[in-house]
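Note that this complex is displayed minus one protein chain, with the remaining chains in position.
So, chain A:
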Amino acid sequence: MQRTEKVLQLRGLQGRSVRIVREHYLRPDVPCRSALCQAACPRDGKLLSDDVTHYVVPDWKIVQDYLEILEFPELKGIIFMQTACQAVQHQRGRRQYNKLRNLVKDARHDCILFANEFQQYCYLPRERGESMEKWQTRSIYNAAVWYYNHCLGQLPVVMVTEDEDAIREYGGETEGVFVISFKNYLDNFWPDLKAVHELYDSIRQSRRERECESQENKGKEYPEHLPMEVLEAGIKSGRYIQGVLNVNKHRAQMEAFVRLQGASGKETDLQSDILIHGTKARNRAIHGDVVAVELLPQHEWKGRTASLCENDTEEKAPGDTSSEPMPTGRVVGIIQKNWRDYVVTFPSKEESQSQGKNAQKILVTPWDYRIPKIRISTQQAEALQDCRVIVRIDSWESTSVYPNGHFVRVLGRIGDLEGETAVILVENSISVAPFSEAQMCEMPSSTSENPWKVNPEEELKRIDLRNTHLIFSIDPKGCEDVDDALSIRTLANGNLELGVHIADVTHFVAVNSYTDIEARARATTYYLADRRYDMLPSILSADLCSLLSRVERYAVSVMWELDKNSYEILRVWYNRTIIQSSYKLVYEVAQGLLDGDLSVVDDILELKELDERTRQQKLEELVWAIGKLTDVARRVRAKRDRCGALELEGVEIRVQLDDKKNIHDLIPKQPLEVHETVAECMILANHWVAKMIWENFPHHALLRQHPPPRQEFFSELRECASAKGFSIDTRSNKALADSLSKADDPLDPTVNKLLRSMATQAMSNALYFSTGSCPEEEFHHYGLALDKYTHFTSPIRRYADIVVHRLLMAATLKDTKVDVTVNLFSNKALEELCRHINNRNRAAQHAQKQSTELFQCMYFKDKVSETDERCTADGVVYSIRTNGVLVFVPRYGIKGAAYLKNKEGLVISCQSDGSCVWKPGSLQRFQNRITSTTVAGESVTLSLFDHITVKVCVQSSRCHPDTIKLEIISNIPYKNTATELYQKNIHIMKADLVKEVTRSAEEAQLAQEKNRVEVIQEEYQEYCQTKGVSLYQLLEEIRDLALLDVSTGN
């Protein structure tokens, strides 16, 4: 171990200047990580490819300012010098630095980090009196020269810098090492990359603007942020409070809340969030930032606004803030900025003219209400008028009312389906580029001439279930990616053997392969209203990993031996297997078989070609298996119910079934029993797998928890229920489940539905976590009433399941000598991964919700609401506000606000026939009703759970997503044929069910032909969204509409 020693004299600033002496060791053996290297550098890890024309070394300034450009995968052969990276870390903070680190780690980008400061021959000590900047440039240049020589001059090295002096000084010094400006570099080497050039121009312009501005330095709009040390000390001492800023979507101008974070909440005994009132107090923090807040004295505290208001109203009269004062504070500093890409819209022509002389600087309005307007400078404003574009925020000076940003890329035209969908994706940071060639190369091939076959070697390693077990899958109609299959049989000793077989995705997706990295980044398959973005390439998801019938597939199986009478679990084993599914059943068919209805037999393709006798025999076997399975599932379910599993049934909710995608049906109000059977088997498998991996890897297993909800969230639910005379007990999950099922109004089934959906909203979200990161008591899954739970059964759609598969396989191999832990994540890495997956899941939910809203709006947009009957519907009041009510429309599954007082201050009043008109008057709000009284003395009262007639119309907006608006037409329930039909549906008899199924099945087929929608409905279940019966028709109509739109757009 040879090394030299250098002592570095640094001057640290901490109040006063302190001299810090640090050692600095240099070594000759820093690996260059180039594939060209002829010296004996170690070659592990990522290598810089050798098929580029040159290597490029960005200067520290370029890395700091133009990192976004360097992120383009087209730019190859980038060497980041350690000097430059450290400059980024010191000057741009952790976020930017992490971005750089991830870039270097990412196998898809051809770039490396070279530790030049630790290299014996690259390191240059800083000379006396030399400025930091000069020294950095000199170091980087020196390292570039070394690198060129190290590779024996096989490739030219280009150093790019913005520093004119450096270009002059070093430009011709060494042959083969070029020093040029970034602009020059892009022009010469990448003249075709238009996007890069545009981005460069816009960053450059915004930088220049900023410089000018800081020179002007006019009056300050905001107080300066406090320095970091002061904030840290303040937070420790309890003077400031740290938290995440959440801007109120409906009053983005005025209200924001800070949710407390970490330990600070305990000491200050603040229960609720802290209100930040007004933009001045918010002090340049943007939604999502981690901020430090100082509380205002108590007499300045304000209450939150309880009235409904529209987004465009600028400021409310102070009298409107009516509710109790809550802790109010002001932001004193931003601890971490969470800026991302924002979608914005340019002002229309008329508006931009009014902005006057400063034509190059334009205020653009973000799509997200919570983000303030952003000032960008561009010459293309006119061309981009009708487009949705992406911008990034660069800075927000205390002298400026709005943040400065720069233009990045165009997404599409306003109102165009594709464009709007792209907006949703960007706003949720979902990237869905098609799978790259490198990823596809890793895939095994399977064509119709040359189908994929079981590998004989693999066959020896696995347990063969092909001939011994009757395996079948039950899925929604038209399902391509079959993750799971089931089996049950009687063993020789009379006991039962239940098996759950899951597609063995990890066999095809090797750890850290390109596919794996991509899947990890995506974390889940994204379902939008009209399309989906797969997590794995379709060859895997729809073919090789899909457990289709009559083909041999690899699987991971969980098998239980059950006692013949009590169905107690006696034994369990987990293994890699080869299976061949015998039947791919559809839910309705399986239910038919279960009910003894043999008319569905014709739908089973697998039985068609057989002769009558074998057919009869096979059918009997199958019917027995399904029957037995249902029996077992009922028993398991009953056991779980006793522990207090939440049955939040009803259309929208069913929280406990969220891991199964099986409630895919058009009459979701009557889920078939088979759904429950399959779901129960999956829950059982997940539960046992969770136990297994937890026992084997107590500190780094991936499980799923569902923390118990906070009691205060239930207060609205309790109030609402008491309005109808029900009492809801929320003390435990069992009590809640019981009291919810009691709270059923026989006359109005929507009441129970609404109550259940409110209960769901009060719940916290279930989350993935690493077992090393929290104590065992917190592992509990509240909704399912299980002590350990994980996701194991859908590895095609979820990355978490892939991780669990790997853990499980490692656990089963633990007894053998093989070192199994090598491919697993450590606790820390897993924690990070869980956070990522949870975030992606949330993004997926938001994207899906927004996408549905987009479609709803598109549907209602060109209906003339006065005449079109479809726009009028029955609504139920579920919440009361000071100037209106919140209404749920069961027919379309829409929740929205309806005003009782319009903008002119007129209040609603009802004629004798129920129809409503606007008249002057006043409103009075009570606990569970609201009364509007006109001057003439007539009054209308709306109470909770009243049925009213509403008109659905779309409030369109240029810059923001369109929203659905409800107008009250009449205070009596709406009746027409459609509603009657709907009412009838609810009370549908069991006998009618089959008929209904066939009808809906036909419709579903229709849907399939056009290769659309479908999967969403099950997702509605999963993500607790409200959907009425006629959702199907709605989507059908939307789809036609969408098709039309696209074609006209072209």
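FYI, a residue touches a chain if its C-beta (ideal position, glycine included) is under 8 Å from a C-beta of that chain, and two chains touch if they have at least 3 such contacts; residues count from 1.
We adopt the following convention: contacts and distances are computed from a predicted model.
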Absent chain [UniProt protein name; select from "Sec62/63 complex, subunit Sec66", "Cytochrome c1, heme protein, mitochondrial", "Exosome complex component RRP41" or "Putative WD-40 repeat family protein"]: "Exosome complex component RRP41"
Selected from A:Arg101, A:Lys618, A:Arg634 or A:His780 as touching the chain missing from the view: A:Arg101
Selected from A:Glu232, A:Glu480, A:Glu497 or A:Glu561 as touching the chain missing from the view: A:Glu232
Residue of A:Leu26, A:Cys774 or A:Ile972 in touch with the missing chain, whole complex considered: A:Leu26
Interface residues of chain A (partner: the chain not displayed): 1, 3, 5, 7, 18-27, 89-90, 93-94, 97, 101, 104-105, 113, 115, 117-118, 228-229, 232, 699, 772, 826, 828
